[in-house]
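Apart from one protein chain that is not included, each protein chain of the complex appears where it belongs.
Up next is chain A:
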Amino acid sequence: MNYKKILQKYRKDRTRLIEILKEIQAREGHISEKAIICVADELGLSRAEVEGVISFYHFLSARPLGKYVVYLNNSITAEMAGREKVALAWEREIGCRFGQTSEDGLVTLLETSCIGMNDQEPAAIINGVVFTSLNPDKVKKLVGWMREGRAAEDMVEETGDGANGHELVRAMVRNNIRKTGPVVFGEYVPGQAIGKALETTPECVIDEVKRANLLGRGGAGFPTGLKWEFCRKEKGEQHFVICNADEGEPGTFKDRVILTERPEMVFEGMAIAGYAVGARLGILYLRHEYTYLRRYLEHVLQKMREQGWLGKNIAGRGFDFDIEIKMGAGAYVCGEESALIESAEGKRGEPRDRPPFPVQKGYLNLPSTVNNVETLATATQIITRGASWFRSMGTPVSAGTKLLSVSGDCERPGIYEVEYGLTVKELLEMVGAKDTLAVQVGGPSGNCISEAGFGRKICFSDLPTGGSIIIFNRGRDLFSVVRNFLDFFIEESCGWCVPCRAGNVLLKKKFEKIASGLGTVQDLKEIEAWGKIIKSMSRCGLGQTSPNPVLTTLASFRELYESRVNKEADFIPEFDLSRAVAEASAITGRKFQEEQDHA
């Protein structure tokens, strides 16, 4: 394989390292030692550094993989939808375990964190193609096709609604838009907003967005207008607009639907942001899991260039702005804006220290504004319809509408565009949820609330959310939910700082002690204290929210934890001898009797 040719294609640009590695892997199935050496030498990097990048990302591999690589999602909604049976079916049909490649080298089975398909689980990505609503029969069929050598894209029998059926997408993914609203799914004529923005000054655009009180839709809620203003004021030879399309919070899939159905609105928002901050280039950082949308999005960009909404001299007003797409490679932490920038520069997606903030030193150390997909789409509508129109919706603090990705135990999972201020109870009725035990608002990093909190409002001042809403009914075991979320954070920690890297493993250990009935009142105190330490001491938002699955269920469902702990004992060891030898006892048929009298 001629690696040098690939490197030349990317102009030996170090910031394109991830793309280079992905192309090599796409052609050869993995990134061999030979490839690593060549890439390192040509880019002026050490081999260790290239290995560091490959090993950071879930979808890059230095070891050979099968002809088909199955990434089965392991999120909680997948579990609820029967993931275990599907996983067993894969293992049975292929003849190897998850984490392994079949002996004939045909299939590799791997697990992966949430792929943004929560309303159509269990789902998997096979050679870049998404397969939803899997069951053991479908698995059998897919494996049969694999044995025949059918290409993954030819295994899609029926495509989903909307642009999912476009010839450049051809995905079986469904949009499941259950409720449209006036902003993201409102009336929209492409090109209007950018034209209108260019008639005014950048300062006026910023003012309008500020007056609209648009807060970041990714979850953190930073005022968008202010962010643009800070970015504009920074000196730098170039400014950048980055659209964060790395939605990785388990349970969120609204950006996927926006990019499928409203890509022009997002790209237009990027151009408006570009005009506001003084940027000529925008980057759409698209998560690897949504690779299937890439060709379609490139096509939309090209169409927009042809129509004069992107490229040189937009709308004849002398403003140049273009957008390129950069792909992620599988890392939840890259949704954090500074980690995203590192990744976009072709490095390990490790968050940066702040200050300096991305608006000061972002992409290539130049002023950059990083905005969520929904934020940018919303900005487009604000420019067209005006700030007061926008503020007439929602609450005084949280203006406008929010897209919610609803999954779990309800009749109508999918996308809902609702005004801020909606109560959880109203939402539950809207989606057809019955006998609800708990609602996870904002994904694992958010808040788990019980019935006592169903009167609370979805808005920035009460229950903020990037859009993830997962519903659990009374038949569910909350401990398995917490366990799934803790495993997620342990896996997705970048490993940079101690409290997140080690603390979360310890927190999980303590959780398992309590869950298995070996906990005491002291253990409950300790798990809470440890959670607070991790929250306080961690370096970035991932670590600072990672104990939330424990801390928020402790707050909402304390009685559940209390029912599991032994209230009399001062101390129970974590190690339970009779439990540890139970399997061996069962196999040998010999009963193990714990000595009753330790004294």
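Convention: contacts are C-beta pairs under 8 Å (C-beta built on N, C-alpha and C of every residue); 3 or more make two chains touch, one makes a residue touch a chain; residues count from 1.
Definition applied: contacts and distances are computed from a predicted model.
Missing from the rendering is one chain, named in UniProt as "Group 3d [NiFe] NAD-reducing hydrogenase subunit HoxU" (options: "Electron transfer flavoprotein alpha subunit apoprotein", "Group 3d [NiFe] NAD-reducing hydrogenase subunit HoxU", "2-octaprenyl-6-methoxyphenyl hydroxylase" or "Stage 0 sporulation protein A homolog"). Contact with the chain that does not appear here is found for just one residue of A:G99, A:G149, A:P355 or A:G589, A:P355.
Only one of the listed residues, A:S536, A:S563 or A:T588, touches the absent chain: A:S536.
Within the complete assembly, A:E526 is the residue of A:D207, A:E526 or A:D576 that touches the hidden chain. Interface note for the absent chain: among A:G160, A:G466, A:G503 or A:G541, the touching residue is A:G503. Chain A residues in contact with the hidden partner, per the touch definition given at the top, are 44-49, 51-52, 55-56, 331, 348, 350, 353, 355, 490-499, 501-503, 505-506, 509, 526, 530, 533, 536-539, 574.
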